[in-house]
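Since the structure comes first, as structure tokens, the remarks are kept for the end.
One chain of protein is taken out of this complex; the other chains stay put.
Going in written order, the chains are labelled A and B, and every chain counts its residues from 1.
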Amino acid sequence: MLRAALHFASAAVALAMLLSLYRLVRGPSLPDRIVALDTLYINTIALVMLVGIQLSQAVFFEVGLLVAMMGFVGTVALCKYVLGRSIIE
Amino acid sequence: MIAELVISACLVLGGFFALAGSIGLARLPDFYCRLHGPTKATTLGVGGLLLGSMLYFSLLEEGVIVHELLIAVFLFMSAPVSAHLLARAALHLGIDAGTAGSPAAGTDPPDHEPPPAG
Partner (left out) sequence: MNERRGIPAAPPAMREKPRVWYWLPHPYMTLVLVGVWLMLNNTLHPRHVLIGAVLGFAIPLFAQHFLPEAPRIRSWRAAMRFLPLFLWDVVVANFVVAGLILNLRRRMRPSWVAVPLDLVDPYAITTLANVISLTPGTVSSRLDDGRRTLLVHVLDTADPAAEVARIKSRYERPIREIFEC
């Protein structure tokens, strides 16, 4: 049953990433693409966690934590760029 | 057995909400509506998956693990900040949603961001 739940969750997250990718390619505006990237990195964390369960490896937490931090910094940097100010105040 | 059931429920719920958030992102008509997708994918979607993963490692594997809680807390703190910044960026560019009470384009006032939490 756990296997089935894992497979369902993996498929759902993969489909979610595809939909985010569609929004990233389609646009139409710059903030739309940034939202898509934001969703994409959040889904990446979810997928990394699922891979961690599947392989029973505790190392993947660090990966998830790093992806979360880098993704957040990236989103903030892109937003600051759009807002037309220097990225580092 | 019961542990397995709870973990499966968490994983299925998490996957479902992550998917629903992205469907919203792909399907909704204008930018400000699409912005609601990621906040949802974060809160219950990734939250449920992290809870499932935490329970899995704590109950079925080697002892108590609380790492995921750290990721969840970090995401809960960062998601509203990035949503706020994204909304401001869109308002700054004057992307008009055309809904009731929509603020005028390009009127982003000078910076008064709240101080960072923590």
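Here is the rule we go by: a contact is a pair of C-beta atoms (placed from the backbone, for glycine too) under 8 Å apart; a residue touches a chain by one contact, two chains touch by 3 or more.
Everything quoted here is computed from the prediction, not taken from an experiment.
Enquirer: Looking at the whole complex, which of B:A9, B:L28 or B:L59 touches the chain that is not displayed?
Expert: The single option touching the absent chain is B:L28.
Enquirer: Which parts of chain B are in contact with the chain that was left out?
Expert: 16-17, 20, 23-24, 27-28, 30, 32-33, 35-37, 39-40, 43-44, 64-67, 69-70, 76-77, 79-81, 83-84, 87-88, 91, 97, 99-103, 108-118
Simple rule for what comes next: only the chains that are shown with their structure count from here on.
Enquirer: Counting only Cα atoms for the centres, state how far chain A is from chain B in Å.
Expert: 10
Enquirer: Given the complex with chain A, which residues does chain B contribute to the contact?
Expert: It comes out as residues 4-5, 7-9, 11-12, 14-16, 18-19, 21-23, 25-26, 31, 34-35, 37-38, 41-42, 45-46, 49-50, 52-53, 56-57, 61-62, 65, 67-68, 70-71, 74-75, 78-79, 81-82, 85-86, 88-90, 92-93, 95, 108, 111.
Enquirer: Touching residues of chain A toward chain B in the complex: what are they?
Expert: Residue positions touching the partner: 1-2, 4-6, 8-13, 15-17, 19-20, 22-23, 29-32, 34-36, 38-39, 42-43, 45-46, 49-50, 52-53, 56, 58, 61-62, 64-65, 68-69, 72, 75-76, 79-80, 82-85.
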